[in-house]
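Just one protein chain is left out here, and the rest sit where they should.
Chain naming follows the written order as A, B and C, and within any one chain the residues start at number 1.
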Amino acid sequence: MTTVGFIGLGAMGRPMAANLAAEHEVYVHNRTASVATEHAAAHGTTAVDLAGLAPVEVVITCLPTTAEVLEVADELVDHLADGTRWVDCTSGDPAASVALADRLAEDGITYLDAPVSGGTDGARQGTLTMMVGGPAEVIEELDHVLDRLAERIVHVGDVGAGHAVKAVNNTLLAANLWAVGEGLVTLARSGVDVGRALQVVNHSSGRSFASEVLVPQRVLTREFPATFGLGLLAKDTRLGRDLVSASGARAPVLRLVTELFQVAADELGDDVDHTAALRLIERWADTELS
Amino acid sequence: MTTVGFIGLGAMGRPMAANLAAEHEVYVHNRTASVATEHAAAHGTTAVDLAGLAPVEVVITCLPTTAEVLEVADELVDHLADGTRWVDCTSGDPAASVALADRLAEDGITYLDAPVSGGTDGARQGTLTMMVGGPAEVIEELDHVLDRLAERIVHVGDVGAGHAVKAVNNTLLAANLWAVGEGLVTLARSGVDVGRALQVVNHSSGRSFASEVLVPQRVLTREFPATFGLGLLAKDTRLGRDLVSASGARAPVLRLVTELFQVAADELGDDVDHTAALRLIERWADTELS
Amino acid sequence: MTTVGFIGLGAMGRPMAANLAAEHEVYVHNRTASVATEHAAAHGTTAVDLAGLAPVEVVITCLPTTAEVLEVADELVDHLADGTRWVDCTSGDPAASVALADRLAEDGITYLDAPVSGGTDGARQGTLTMMVGGPAEVIEELDHVLDRLAERIVHVGDVGAGHAVKAVNNTLLAANLWAVGEGLVTLARSGVDVGRALQVVNHSSGRSFASEVLVPQRVLTREFPATFGLGLLAKDTRLGRDLVSASGARAPVLRLVTELFQVAADELGDDVDHTAALRLIERWADTELS
Partner (left out) sequence: MTTVGFIGLGAMGRPMAANLAAEHEVYVHNRTASVATEHAAAHGTTAVDLAGLAPVEVVITCLPTTAEVLEVADELVDHLADGTRWVDCTSGDPAASVALADRLAEDGITYLDAPVSGGTDGARQGTLTMMVGGPAEVIEELDHVLDRLAERIVHVGDVGAGHAVKAVNNTLLAANLWAVGEGLVTLARSGVDVGRALQVVNHSSGRSFASEVLVPQRVLTREFPATFGLGLLAKDTRLGRDLVSASGARAPVLRLVTELFQVAADELGDDVDHTAALRLIERWADTELS
């Protein structure tokens, strides 16, 4: 049993911390403290302020962006012992995380970037996929902690690589989602039955997670349940784009998609579900998918 | 048992006509006549010239583009009896097919556009998906013929709707494929293990048919087997784009992808596999995916 | 002196017909007949219905789109004598105009496409530039008519070439305008004085008609005077794009610009000035140019 501090009890963090608590001693911290108190009551964790995380062996952060992780680090680093491991599950900024890892290393703290995918369902069921950047031996050492969070743990490279893969994955999600939106609106305006067209695509070479899962469950139902905000996906595409720039690759499609998601968030707001971006394509064509 | 004429014994047409012959009387025709003769010898079909198709109840065309279908129609239409059904499995042009249907109707011939997806494997195994545009009662009437070709037959709308869905599906394939190419080249240049990154994407929200099947089987293996030519996919994206224009939808992403596939075909040739388009992204970044 | 029929008394047509009347006998026609009556009273022209154009030697059309020209042609063609010349100053569709020219030729009428540029000021002052497609000898024969309308008459090719050049010119206008809008909004958000930046650009290599004339006179003044509607420019970019498609050229930038102008017209309406498209860039960045 390991003593773990979990920071960030959002839609993902709450079930992840609860799963951890089944096997480990878990201290929880949240900006709005009452959320931590409720979590403690419900799941047998212990709510603390940042200073209260001093005794933990492993810190886990699960925050909206790297900006919040850096704020926490500024305050927390002086409280942590030499040898602490820091696992950052935020969908974060690769370059900023490399810099943070260097800074934490000066205090004897080893940082891993370990974002997850699988959504809130995966978080609850412990079936997330985790992509980890950092030293292989530390990842191995933490296996008994990480395997409470994720079903599949993939070591993708050095520090920053986890965030890079997550940024690219989510930019691909954005690209596939926007593309199928454009395609279906075109078909709808051409007099084609959209539901049947989608059935065909989903048995054919044009299919994607976006076409198989998101469009039928969230768009055609007109529900757009806000489990993953448009503003967060727009942010992830910016991280993907910045990675493209830093890498020197040419990526006209991912850049255009990034721009379109910024426009969608400008026009529709950050808080709607990410799939609501398709409402913009619908609006431009005066056509609703259903 | 129905008398069927099958025109176009390419990589898809050969196994499709062979499957038909298991239950129906099949006359085959091919521009290079020896291909038809060989088919007849191997599969019990009858090789004929176009005039020899006069007695058939159903004509099936499976040609590279609508241009070839129109050429065949010019020559064939005078030979066909009133009441003949014409099933066009070509990945064709929606607008031109509507015009052809009107012209054939004057001679009492009913035209269905019925492109298929599933590749050469699906054609052999009879597991294709067929998307059909035209009158519901004719599709039903031909069910005993169509079900020898495809496992799944979906009526998507009036004449032209089948081609429209196929064009959009293939444009989505192009979009998803190009996007994952850009993303993986970016990761490769960022020092990330591409194979592991792809494993993560394929368990996450960024996955697509392109990432799950095409990239691992055709790109990372460096095999690029030329079963579906880049020139044909480039043509399909042009059909998708023309449909966007005709529909009045806004589709900046599909238009950009279309343009990039034309450039890829310009630079790499029409005859390489469609997945070789990613070689262009690799070349621009001086980075090979493997 | 030649007898000329002038159809379409819009913002461009009114002063053009008035200039013609200084030297020729001009019959005018307009969908809203009162506009023609007023023109006759003010400029010594004669207001007629379409049938009243029978005696003219030269028909000039100056209409919003080729659709209106085709409507007029349907009704007018039976009234016109063999040997009539038809000069179409509409910013029209190249392909449709070639078809119209063929049809008119059957009745002995020679069609020239002759769109103009120079705006309402140029129309008033007779300083327009006219780009003409059609047979050189007919253009020469009509020189004494055309030179009342335009200061510069350029024969750019066969029928359709005039419309093609106009469509490309206006698509370049759209591209240059949108680009300078993106650039200036970027500078404004970077704390740079936009007026001074524009002064620099206009003495440097980034300058264009859009940066030298349109932005200072129409955008920075916040006047956006609606002399050339956004809907019409959006239409012209579609004509440019269709020409790209027909030509087989690759034009990712012009295609993206076309798409953005459609979106701008969707969001802002067809009737605002074409320069108001920059309001969309401003809105997306929450920044006003001034």
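What we mean here is this: contacts are C-beta pairs under 8 Å (C-beta built on N, C-alpha and C of every residue); 3 or more make two chains touch, one makes a residue touch a chain.
These numbers were taken from a predicted model, which means no experiment stands behind them.
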item	value
Options C:Glu23, C:Glu141 or C:Glu182, residue touching the unrepresented chain	C:Glu182
Touch criterion as defined above, residue of A:Met16, A:Val59, A:Leu260 or A:Leu280 at the omitted chain	A:Leu260
Absent-chain contact - pick from A:Leu100, A:Val200, A:Ala251 or A:Leu268	A:Ala251
Residue numbers in chain C that touch the chain omitted from display	94, 117-119, 129, 131, 152, 154-158, 160-161, 164-165, 168-173, 175-176, 178-180, 182-187, 189-193, 196-197, 199-201, 203-211, 214, 240, 243-244, 246-254, 256-257, 260, 281, 284-285, 287
Footprint left on chain A by the chain that the document does not show	238, 241-242, 245, 250-252, 255-256, 259-260, 262-263, 266
Interface with the unshown chain - residue positions in chain B	252, 256, 262-263, 266-267, 283-284, 286
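Just so it is clear, only the chains that are shown with their structure count from here on.
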item	value
Separation of mean Cα positions, chain C and chain B [Å, integer]	42
Whole-Å separation of chain centres (CA-atom averages), chain A against chain B	37
Residue list for chain B, restricted to those that touch at least two other chains	250-252, 256, 260
